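Have a look at this one before I ask anything.
The complex appears here minus one protein chain, its other protein chains still in place.
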Amino acid sequence: MEIVKKGFASDNWSGVCPEIMQTLSDINTGHVFAYGEGDEEVSQAAYKKFRNHFGRNIKTYFVYNGTAANVLGVGHIIKSYEAIVTAHTAHINEDECGAPEKFIGSKILEINSTNGKIVPDDVEPFLNSIGFQHHNQPKIISISQVTEMGTVYTPQEILALANYAHSNNMYLHMDGARISNAAVALGMDFKSFTTDVGVDVLSFGGTKNGLMFGEVVVFFNKQLALDFEYRRKQGMQLHSKMRFIAAQFTRYLSDDLWKMNASVANDMAMKLCAEIDKISVLKVSQKVEANGVFVLMPAELVPKLQEKYFFHVWKESPDIESDIPMKEVRLMCSWDTTEDDIDGFVDLIKKLVD
Amino acid sequence: MEIVKKGFASDNWSGVCPEIMQTLSDINTGHVFAYGEGDEEVSQAAYKKFRNHFGRNIKTYFVYNGTAANVLGVGHIIKSYEAIVTAHTAHINEDECGAPEKFIGSKILEINSTNGKIVPDDVEPFLNSIGFQHHNQPKIISISQVTEMGTVYTPQEILALANYAHSNNMYLHMDGARISNAAVALGMDFKSFTTDVGVDVLSFGGTKNGLMFGEVVVFFNKQLALDFEYRRKQGMQLHSKMRFIAAQFTRYLSDDLWKMNASVANDMAMKLCAEIDKISVLKVSQKVEANGVFVLMPAELVPKLQEKYFFHVWKESPDIESDIPMKEVRLMCSWDTTEDDIDGFVDLIKKLVD
Amino acid sequence: MEIVKKGFASDNWSGVCPEIMQTLSDINTGHVFAYGEGDEEVSQAAYKKFRNHFGRNIKTYFVYNGTAANVLGVGHIIKSYEAIVTAHTAHINEDECGAPEKFIGSKILEINSTNGKIVPDDVEPFLNSIGFQHHNQPKIISISQVTEMGTVYTPQEILALANYAHSNNMYLHMDGARISNAAVALGMDFKSFTTDVGVDVLSFGGTKNGLMFGEVVVFFNKQLALDFEYRRKQGMQLHSKMRFIAAQFTRYLSDDLWKMNASVANDMAMKLCAEIDKISVLKVSQKVEANGVFVLMPAELVPKLQEKYFFHVWKESPDIESDIPMKEVRLMCSWDTTEDDIDGFVDLIKKLVD
Partner (left out) sequence: MEIVKKGFASDNWSGVCPEIMQTLSDINTGHVFAYGEGDEEVSQAAYKKFRNHFGRNIKTYFVYNGTAANVLGVGHIIKSYEAIVTAHTAHINEDECGAPEKFIGSKILEINSTNGKIVPDDVEPFLNSIGFQHHNQPKIISISQVTEMGTVYTPQEILALANYAHSNNMYLHMDGARISNAAVALGMDFKSFTTDVGVDVLSFGGTKNGLMFGEVVVFFNKQLALDFEYRRKQGMQLHSKMRFIAAQFTRYLSDDLWKMNASVANDMAMKLCAEIDKISVLKVSQKVEANGVFVLMPAELVPKLQEKYFFHVWKESPDIESDIPMKEVRLMCSWDTTEDDIDGFVDLIKKLVD
C-alpha cells in the first residue's frame, strides 16, 4: 500500500511516534477492567502522571478526540442557554461541524481576531447581554493554546482572561490540542500556564504530537467535574479498552516524550520560517511561535509545490496588496519533520521562484 | 504494572490480538491524509473489504465505538419525533446512558424479552401510535446480533423483522457489536444475515473480538447514508489519524481473522457450558449460541469465584424457585480464552461446591 | 360555524369560563410591558396570588401549555444524563411525543401502574443504576395529580414519595394539569398537598378547568428556579403579551373560581359514576375520585353512543373476562358539564342497552 509523501499539511498526517507504539504493544497483555472502571491500574497510573504535571486538585477523563474534549468539557459546566465566547478562528467555532451547538445547545459568540488570540476587552461587549432574557448568557471564554494561527498566549495573557472571566462569573476553557508545542514555545511546564493562571477546564491533546488516539479533559476544580463520567458515556466517548488510551498518556508524560516531540516540531517550524524569510517573493504572515508557519506566496507557486509536498491553502484571496495573485498557505511541522524535509521543500521553492 | 488475571467479565477486557497489533505497527509509516479525506488509500482498502463481505451497494463509515455506531447510524435515518422499538435488554436501550435520547432526541419503546430476541408480534402494539400526534412515531426496529443474552437470530427471523419493518414504513437496524460471533454461530458469511435479509443499517463491531478501537456504520442503501460524514463529525466521531482504524478493519476482514477469533470465543463458551451442565447446583439459564454463558449459581459461590476470576452478576435476585439464595451470572469468553482458562475455572467451581 | 355537541371527550374540549373571558376583556386596555419584564404589574399581581396559595418561598413562571411546564420545569433541575422515574401512564411519558427526550435529553424510566399512581417501592429497583456510568441516573420522580386514570394522591402518599426522593438525592415533580380537581377531591387547599409535603416543582394547570391558554411552573425552592427565565425563552415559551396569561391566573385564584369550576366537574363525574353503576352491563373500572370516569362497556355500544356524544376509547381490548367484546372508555367531565348532560347521556345508554 503506497503511503503519500511527507509534507506540511497537518500535524495529524504524521503517524505514531515509536515510543508510543512500543507502549501500546507493552500494555497488550492479559485482561484489564474495561472502561477504566474499578481500580483499573493503567488508568490510575495515567491520572497520577497528570497530577504530577498539573497539581493534585484536578480530575482527568479520557475521551476519543479533541472535538469531544472541547464539547464535553465545556458542555459539562455551562447550560444550554448560556454562551461560549471565543475567537472566530477557534476550532470549537469553526471546525467542529456544529458539535457544540448540537450537543451543548449553546450559542457561540465570535470575536474577530487576526492572530487567533483574544483579550478581555474583546469579551466586554457581550456582557451587555447579561440579565437580558432574550439573549444567551455569556458563561465561558474559550481560548486555543497554541492558537489556530500558530501563536501562543503568555501566562500573563491567560491570567488576565481568567481573572476577567471569574470576576464576571464566567469560566476559562483552554483548547490544548497543541498544548505541548505551547509549553515548549514558552519554555515552561504545563502548570505554569494552566493551573497557576486560572484555567478552569482544559482539553489536553496528544494525537497531533505522536499519539494514536485519545484526548483528555482536565478539570482544575473537582466540583466542576462532578458526574462527568455520565456526560462522557452519554457523549459516546467512553472507550471500552481504556488501557490503550491511558497507557499512551502515561508514556507521553514520562521522560519528557511530550517535550521532545514538540521541540522537534517547533524547531523545524522556526527553521522553515527562517528559510522562507530569505525568499523575497514569500512572506511569513503570522508570528511563528510554535509549529505552524503561515506564508503568503504567489498563487501560481501553490500547485507546483503541492505536486511534491501536500499542504493546505488557508486563504484563497488574502487581503493584501500585491501585483500578482497571492495565496496564504499554512505549513505545519510535526514530531517527525526532519531538517531534510525542510531543506527539500525550501530547495524546491527556490528552484521554482528562480 | 500488574495486570489483573484473565477471567470471564467481558470480551472487552481482553487485549488486541497479535495480528491487529502487527497491522497497527505496519501502517505506521510516513504521512497519510487525515480524516480519511481525499483518496486516502488505507480507508479505501478497508471500504473495499467491506464491499467484498457485504456487497457493492453499501456505504461504510468508521466511528470510535459501538454506542456511537448505534446512535449515529440510527439517528441519521430517523427524526427526533420518531421512535426506536427494541428489546428491553438491548444495549441501545440499557447501556448507553441515554445517548440515543440525548443525541437523536427520540423515545425508545421497549419490548420485554427473556432471551433478548424480539419478533414482529412484539412490535405490533406500538403501531397503534402511528398517525397520533401525541406519540412518537415508531420508525426503526433495532436488534442485537448476538443479543445481550447470548442468543443469535436466524436469517429467517431477521428477514421476518425486516419485512415487517418495511411493510410498515420502518427500518431495521442491527447492533453487530458481536456480529462475528453470530456469523460463526450460524456458520454463515456476514451477507447472509444482513444484506440478504433486509437490514438497513448495521453497527459492525470489532473491539470485542480483538481490535483496539473503532466501529463501523454500514448503510445498505447509499441514499440512507447521504451526508453521514457531517453527522459523524458533528457527533464527535471523526478520527484524525483514520488509518489506524481503517487498517484494523482491513486486516480483520482478511484471511478469516474475524472468524478465527470468534470461533475461539464461541468454542470456549460451548465448552464452558458443557462443563457447567455437569455440575448439579449450577444451571445454564440461556441457550448458549455464541460466546456468552448465563448461569444460575448459589449466591455464596459468587464472591469465592470472584476472588480468582472476575465476572459480572447479571441478576442479584433471579426469579426462580430455589431453597438457597441464587444469583444469575454472565460468563463471557473472548478470542484469547483458552481451554486452560475454562478448566481452571470449572475446577475451582467443583472444588467449592463439593 | 357549527360547533360540535357537548360530550365527555376531554376537559379541554370545553371553552373558557365566563369569568375568565371577562378578565381577558378587562385587562385589554392601554400598553403593558411585554414579556412580563420590568415591574409589570399584571404579572406581579398573579405572582402574589400564587404566593398566597403556595407560600412565600416559591417562584412562579408562566408558559403556554402543560407539556412545556413539565418539560421545562423538570428539565431545569436535572441533567441530560439523569433520568425521570414515572408511571407508564403519565402524560410526560405517554403523551408529549418525546418532548422530554428531545428537550431534556433524558431517559424516562417507566413504572407499570394500573391506577396511575406509584409508590416508593416502585422506584426502588431503578436506584440500582446509581453510580453505574452506563445508565442514566435517576434524579426526579414525576407524579400526576389528578393521575391520568382519574385517581388522586393523598398528601401522605405524596409526602412518602417526597421523602423517598429527597433521601435518595432526588426531586419530586407534580404534573398538576388537573390540580384544582385534586384539591376539590381532597377538600384541601393547594398548599396541603404540594408545599407542605415536599413537592419540588409543580406544573400548575388551568386550561382544563376553564382557562384559554397558559400554564405555570412553580418552584418550591428559589434556588432551583435560578435562571429559569432563560430556559423558558430558549424553550420557546415566553409570551410577549404576558398580561393575557397572568390576568387569567389572577382571576382563577380569586374568589374560589378554580374551586367552583373543579367542583362542578368532580360532582358531575360522581353523578355519572353513580348512574353508570346502576346499569348492569357497564362497569366503572377505576375509582372515581375527580372528574374522570373509566367505564367498561360492550363494544357494540360505543359507536352508537358516539353518534351523539363524543368520548375516547381508552383500551380497545381491555384485559377482562367477558362473554361479549368489551371496550374501556374514558368519560371526562368539565367545568361546563351539566346535570342535563349526564341525564341525556345516561338515558341514551339505558335506551341502547334495553
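So that you can tell them apart, the chains are marked A, B and C in the order they are listed, and the count of residues begins at 1 in each.
Keep in mind that, in the parts below, a contact is a pair of C-beta atoms (placed from the backbone, for glycine too) under 8 Å apart; a residue touches a chain by one contact, two chains touch by 3 or more.
Because the structure is a prediction, the values reported are computed rather than measured.
Novice: Write out, one label after another, the shown chains that touch the chain missing from the document.
Specialist: Within the full complex, the chain not displayed touches A, B, C.
Novice: Considering the complete complex, identify which of C:T60, C:N181, C:T195 or C:Q237 is in touch with the unshown chain.
Specialist: For the chain that is not drawn, the touching residue is C:Q237.
Novice: Quick one: say which of A:M21, A:V42, A:I77 or A:C97 touches the chain that got left out.
Specialist: Checking the options A:M21, A:V42, A:I77 or A:C97, the one contacting the hidden chain is A:C97.
Novice: Given the contact definition stated above, which residue among C:L24, C:A160 or C:V302 touches the chain not shown here?
Specialist: Of these options, the touching residue for the absent chain is C:L24.
Novice: Looking at C:G15, C:P155, C:P298 or C:G344, which residue reaches the missing chain?
Specialist: Among C:G15, C:P155, C:P298 or C:G344, only C:G15 touches the chain that is not shown.
Novice: With the missing chain put back, which residues of chain B would touch it? List them for me.
Specialist: 35, 37, 79-82, 105, 133-134, 136-137, 227, 229-234, 238
Novice: May I ask you to list the residues on chain A that touch the chain which is not drawn?
Specialist: 80-81, 83, 94-98, 101-102, 105-108, 110, 133-136
Novice: When the complex is taken as a whole, what residues of chain C touch the one chain not shown?
Specialist: 1-7, 9-10, 12-16, 21, 24-25, 27-34, 41-42, 45, 64-65, 67-68, 71-72, 96-99, 102-103, 207-208, 212-213, 230, 233-241, 243-244, 310
By definition in this document, only the chains that are shown with their structure count from here on.
Novice: Would you indicate which pair of chains has the most C-beta pairs in contact?
Specialist: That would be the chain pair A-B.
Novice: Computing the C-alpha centre of each chain, which chain sits at the greatest distance from chain C?
Specialist: The chain lying farthest from chain C is A.
Novice: Could you give the separation in Å between the centres of chain A and chain C, each centre being the mean of its C-alpha atoms?
Specialist: Averaging C-alpha atoms per chain gives centres 51 Å apart.
Novice: Would you mind listing the residues of chain A that make contact with two or more other chains?
Specialist: Those would be 230, 233-234, 238.
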